[in-house]
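All protein chains but one are shown in place.
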Amino acid sequence: MSENATPRKALLEVDDVTIRFGGLTALDSVSFDIKEGEILGLIGPNGAGKTTCFNVMTGVYQATSGHVRFDGTVLRKLKRHKITKLGMARTFQNIRLFKSMTVLDNVMVGADAHSKVSFFDALFRTPRHRRTEAEALARAKDLLKIVGITARHDELAANLSYGDQRRLEIARAMATGPKLLCLDEPAAGFNPAEKQRLMQLIRRVRDEGYTVLLIEHDMRLVMGVTDRIVVLEFGKKIAEGTPAEIRDNPAVIAAYLGVDEDDAS
Amino acid sequence: MMAGMGSISARWDRVVDRYNAQPKIVKILWVTLLLVIAYAMPLLRPPIITTNSIDFGTVMFRVIAFALVALGLNIVIGYAGLLDLGYVGFYAVGAYTTAVLTVEHGSWPFFLALPLAIVVTMISGVILGAPTLRVRGDYLAIVTLGFGEIIRISVNNIEWVGAAAGIKNIPHPTGIGAKPEPPFKQGGLFEIPRLEWNGLVPSFDTEHKSAFLAFGSRDAVPYYWLILTVLILVLIGDRLVKASRVGRAWEATREDEDAAELMGVPTFKYKLMAFALGASIGGLSGSFYASSQAGYINPQSFPLLLSMLFVAAVIVGGSGNRWGAIAGGALVAYLPERFRDFADYRLLVFGLALTVLAVWRPEGLLPPRQTRRAKAAEAEIDALEEGDLEETPNV
Partner (left out) sequence: MDFGALFGSFDNFASFTMGGLVFGAIYALIALGYTMVYGVLQLINFAHSEVFMYGTFAVAWTFVLLHGTGDANWSLGKALPILLVALVAAMLASAAIALVLERVAYRPLINKNAPKLIALISAIGASFALSEAMGLRDRFAKWLGVDDNLANYVSPKKARDVYTNPVTIEPHKLFEVGGYNVTDVDLVIVLAALVMMFALDQFVRRTRFGRGIRAVAQDPESAALMGVNSTRVVQVTFLIGGLMAGVAATLYMMKIGATRQSAGFLLGVKAFTAAVMGGIGNLRGALLGGLVLGVMESWGAAIWGNEWRDVVAFILLVLILLVRPSGLLGEALGKARA
């Protein structure tokens, strides 16, 4: 954790963001940032506003007031595929792979995100097509190796085990070449051994140079892998700090840990 | 019945696997052999397959024209997952553009009118697709259905395109060699006789020869050669595009549009591309239809029914599999011609077949390989799970 001592540039800044849906305030003046190269955990009990927060960070929702800056520019409501181009990628809480495509093709779709290959490039097999395709293939194979499902590259995504499907989701998101990788409850439905492997994978992803935002329910996982944690409750930020600080924070214990400790095991 | 169909696809898989295992030279030989047979088909006139009551060359032209259309529609329905029920509209736009340019309001040669017909259909595809592809997929079905009808009603009512009488004397494509001089000289570089079968004994029929390569009004075979060549070219293009970023984007969009968007696929753009591309292949086919042997089109040539037949062709063949689509298109064109007595019932049978197929075998006769593998794997997993359940009491 010594790296944390050196000040780093904020990649994503959430600045005093409030979101209201009709009369309901889903987020109330929330501010925090994610620094380059760190793993930030965003936690909170169900209904705390994690998903809303996630959606405003990825440009799906527009903040009622306040704003989100990504890599220096203020995010507005964007076409969803443009968000990927900006350098943000995500996985889905309920796995959403392209089920009747092969594992490799799933990752290739991600790798295509920045491709400039056009219909005519493909039709006439231009040098650009060949070059881009070769690069994408190499990249996809690398990523499959990183997440550890190389052996299954020719399978259909639907045929993978649950854990491998989660891994494939991470590989697919990484393939889009993001500056920030957002993992939405990646450990849902995992047993402890699988969680252990997932923690290793997340660290490995960070070591590859990605910044990671981890939205997670499982306290042990979050405590074990993140550099910093932001805690939300009822749409407000109630705490922010290192795992150690969060563990001892009375507000967090009251709001969250006491409730969750039972099902965390 | 399901088992029977299952074995069709299993057999097809085995054929493909065996082909892929061959050394390159053998592969080339096989392809060449198939090509020769394909080109010679209307001359070989094999017994049983040959239609007796109607010229076999004409039937074969129709078969390939339908296969071409099905191939185009397969991009829209099979790859991108968009149900287009008005495909005949694009077919008509292509045919009418060609007819207008070559005879009704101009005298362009066919091969100059053809590219413009393709462009015009593509534009009409974009105009129709842009507003509708943004809304839910199932609306597209109805809007395209409406489009097909609008086109038919419009050409029926607009004098400028000949109204109900249609357009006659559409010029034929330019051939190679001497020009045909009706009624006796077929022209071309040389003539090829066709086979006549007496039972299983073939003999040359020197009365009916096909000219290479002149397009007249007596013989459909040169048109067949032309459209078969086009089909092969489109097939190659289809293969190249499918195995690229574009094909992957289509598939991803079909599988899960939201996820595809978030992986950086501009789904609307790709849906529109598939739609317009499919349209232009329909237009291409229509253009060849207009300039074919009869050289005549009218609004009745483009009934809504044809759209339904095209869709049936793709679905029956197994949406997403190009060979399945070609086979479906060929069957849809061929069966009613071969079994003419049955013609009155063909729609009834089509309707029933469509429903039965949808209910019993949602993935079509020859679904894309991957779907079948997925099914097989699912069945395996199911079997394993059941096995587990049986074992549980012993534990």
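We call the chains A and B, going by the order they appear; numbering starts again at 1 in every chain.
One rule holds in what follows: contacts are C-beta pairs under 8 Å (C-beta built on N, C-alpha and C of every residue); 3 or more make two chains touch, one makes a residue touch a chain.
Please read all numbers here as calculations on a predicted model, not as lab measurements.
Engineer: Counting the whole assembly, list the visible chains that the omitted chain makes contact with.
Structural biologist: When the entire complex is considered, the left-out chain reaches B.
Engineer: Among B:14, B:27 or B:134, choose the residue that contacts the chain missing from this document, as touch is defined above.
Structural biologist: Of all options in B:14, B:27 or B:134, contact with the hidden chain holds for B:134.
Engineer: Pick from B:146, B:202 or B:237: which residue touches the chain that isn't shown?
Structural biologist: Counting the whole complex, the residue in contact with the absent chain is B:146.
Engineer: Can you work out which residue in B:28, B:236 or B:358 touches the chain that's missing from view?
Structural biologist: Counting the whole complex, the residue in contact with the absent chain is B:358.
Engineer: Of the residues in subunit B, which ones touch the absent chain?
Structural biologist: For subunit B, the residues touching the absent chain are 77, 81, 83, 85, 128, 131-132, 134-139, 141-143, 145-147, 149-150, 153-154, 156-157, 304, 308, 311, 315, 344-345, 347-348, 350-359, 362.
In this section, only the chains that are shown with their structure count from here on.
Engineer: Measuring centre to centre with CA averages, how many angstrom lie between subunit A and subunit B?
Structural biologist: Whole-Å distance between the two chain centres: 44.
Engineer: Flag every residue of subunit A that touches subunit B in the complex, lowest number first.
Structural biologist: Of all residues in subunit A, those touching subunit B are 79-81, 83-85, 89-90, 92, 96-102, 105, 108-110, 112-115, 117, 119, 121-123, 125, 129, 132-133, 136, 156, 158-159, 172-173, 176.
Engineer: In their complex, what parts of subunit B are in touch with subunit A?
Structural biologist: Per the stated touch rule, the residues are 237, 240-241, 244-249, 251-252, 255-256, 258-267, 273, 277, 368, 370-371, 373-374, 377-378.
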